[in-house]
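Here is the structure we will look at, set down as structure tokens.
Apart from one protein chain that is not included, each protein chain of the complex appears where it belongs.
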Amino acid sequence: MGYPHTPHERETLVLSRYFGDAEARTVNGWKARGGYKALEQALATTPESIIAVLKESGLRGRGGAGFPTGLKWSFMKQGDGKPHYLCCNADESEPGTFKDREIMRWTPHALIEGCAIGAWAIGAETAYIYIRGEFTEPLAVMERAVEEAYAAGLIGPNAMGTGKRVDVHVHKGAGAYICGEETALMNSLEGKRGNPRIKPPFPAVAGVFGQPTTINNVETLAAVPHILNNGAEWYKAFCLSSPKSTGTKLWSVCGNVARPGNYEVVMGFPFKEFLYDLCGGPLPGRKFKAIIPGGSSVPIQNMEEAEATLMDYEGFIAQGSMVGSGGCIVIDDAQSIPKQVARLARFYAHESCAQCTQCREGTAWSTKILERIVAGNGTYEDFDTLLEIGENMTGKTICVLSDSCAVPVASGLAKFRSEFEALITKKSVHPVNATVTA
Amino acid sequence: MSHGPSASGGASIKAPPHGHDDTPWEPVFTGERRQRLDAMLTRYPTKQAALLPALWIVQEARGWVSDAGMAEVAEVLGITPAYVKGVVTFYTMYHQHPVGKHFIQVCTTTPCNVCGAEDVVAAFLKHTGCAELGATSGDGRFTVIEVECLGACGFATPVMINSEFLESVTPDSVPDILARLS
Partner (left out) sequence: MTAPPMVSLTIEGRPVTVPAGTSIIEAAKTVGVLIPHYCYHPALPVVGSCRMCLVEVEKAPKLAPACATAVAEGQVIHVHSEPPLEARKGVLEMLLINHPLDCPICDKSGECELQDYTFQEGRKDSRLRDPKRFVNPVEDFGGDVLYVPNRCILCSRCVRFMEDVADDAVLNVTERGDRAYIGKFEGKDLTHPWAGNVIDICPVGALLSKDFLNKSRSWEVDRNASICTGCSQGCNMSVETRDNMVVRLRPRPNTDVNQYFMCDHGRLDYRHLNRLDRLERPMIAGASGLEPADWDVAIARAAALLGEAPVHLVASANLSNESLWLLSRVVELRGGRRLVRIPQGPEAPLSGAPDLALRADRAANGYGADLLGYTRSDDPFSGLQSGDTLILADHELTADDLAAAAQAKTVIVLGTTLPEELANVAVALPITNHVEEEGTFTNLRGRVQRYLQARAAPALARPAWFTLADLLGALGEPVDFLLPAAVFDAMAAAQPAFAGLTYDGLGLRGAVVAGATAGAGA
């Protein structure tokens, strides 16, 4: 198990403060660090007041879409006589993203506390934490923590002695990227194929088991206790740029970078300084070439765009990409963009659930074309075909997996076209097999 | 059913069609395993929701999920075996065929790929004696596959060996890793 790096002085440690601190994993250790105070406080107040604090704090979903969390919780109709459910999306599977893994490994009780608060706020008695099956260690840590929390009476039929019922269950996935899509996760939880569902109905009306459901990302829920403990104003103050993006954000950094790992910075932090200062810049003798800043589904940035970015929801959009899940894939000048775009397409083709025609066929077809181009058998017509296939795969399917496959293809072709063209004219411009040692 | 050129069959297991095992089936859900499943069933409003957990129990007990295993799960949860099979084949972590004693999954998705994951795969193939991806080594000890993103991209290249999760594996560290395995 790799320990996290020593925090950089320019990081703002909220969620990651206890990363690497083994004692924080135990219920007593967590309590000693201020844990479960927020839950106690939350159970003593009304759902409405919790939601009001969250709305005020500006917390937005950290899973990818950036939907305001308080608003999402307010969609749950209180007292409708139906069982409500909270799902925690711990299926972290967006390539480049590994922040939720660290939260679960080091601060499992922060997540349990967040889940319990969330469940109470939306009128649910049950919360499911859906963890991807490959996360064997986070699963074990979470399961142990849930057991401890039950044993300590923090959750269960009489949570913290309040007479309120809050059950938290860990559910293990079994290998499917698409189960990170909220409705696919619900189907998977119900024991079905992880096929995304058509919306409407939206989860707040008919979610898991056909009942009103709220689904939140691990990082979102883990932030909730901190916000309740310190207040909305405290959280809102974490903002260096757009007032619509508040708080701290955990960024996973990977690829060809000197110091990969998770970094927690305030929203709006300058991306250039982040990359060169916090993450240590490129590997010796290399230069950065491209960044996929928010997990593999967001557009590729060239360095000009990346270095001009302020790291928040609006800042990335302004520079041609998105925050996404906060998984920052760094690609240096030893790498071939066409090869990596082809590899991403293969990923999406492998993960397509097979429902929508454009996705099932389009992801696989794009992969065939891209791999042929990389093998040196491409034509200029292939570029047009790829872009048109991508157009047909965008905005036309049940979920956005299809769109996500088209994104790196389109942005790769737009921003690094010369590399693709070089493959057509059979000129190799890159030593593509540079081995990187950690 | 065997496949011809699929663009995306990279991580599939190559084995004879039909996951058949001719030995008589010993039920999985007896004793402690049945109790675990029963405990699991109390967590959900439907029986079917325990399908993924039930399949995990089968795989834990038998090393893979055979047709007979699927049939037993179907029986226990009151769904059809065809339904169970549709679900099993959706999720890549359920083995539909027997695999080597050490099932080695090497992440080769983009973040690891740019850090040299393909060389790690090659090293595993070379040192395990597995002829190709998805094939089990002659001594039955190893199966190596490429896997899509394991979610530990900052620790490239992550490798899963059965349920053990290794980080920052390099081609050079492969022989030592294999030497530790029984």
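A and B are the chain letters, set down in written order, and residue numbers restart from 1 in every chain.
In this section, contacts are C-beta pairs under 8 Å (C-beta built on N, C-alpha and C of every residue); 3 or more make two chains touch, one makes a residue touch a chain.
Predicted model only: the values in this text are computed from it and were never measured.
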Considering all chains of the complex, which shown ones does the missing chain contact? A, B
Hidden partner chain, touching residue among A:113, A:167, A:182 or A:361: A:361
So which of B:90, B:103, B:124 or B:142 would be touching the chain we can't see? B:90
Among the options A:13, A:71, A:198 or A:414, which residue touches the chain absent from this view? A:198
Residue numbers in chain A that touch the chain omitted from display: 176, 193, 198, 349-358, 360-365, 368-369, 372, 379, 381-382, 385, 388-389, 391-392, 395-398
Under the stated touch rule, tell me which residues of chain B contact the chain that is not displayed. 1-9, 12, 18, 20, 67, 70-71, 79-87, 89-90
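Going forward, only the chains that are shown with their structure count from here on.
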Quick one: report the Å distance separating chain A from chain B, using the average Cα coordinate of each chain. 24
Which bits of chain B are touching chain A when the two form their complex? 5-11, 43-46, 48-53, 55-56, 77, 79, 86-87, 90-94, 105, 108-111, 113-116, 118-119, 147-156, 160, 163-165, 167-168, 170-171
Okay, in this complex, where on chain A does chain B touch? 1-2, 83, 92-98, 101, 126, 132-137, 167, 169, 171-177, 188-194, 209, 252-256, 260-262, 292, 296, 327, 329, 331-332, 335, 339-340, 343-344, 346-347, 349-353, 363-365, 367-368, 371, 433-438
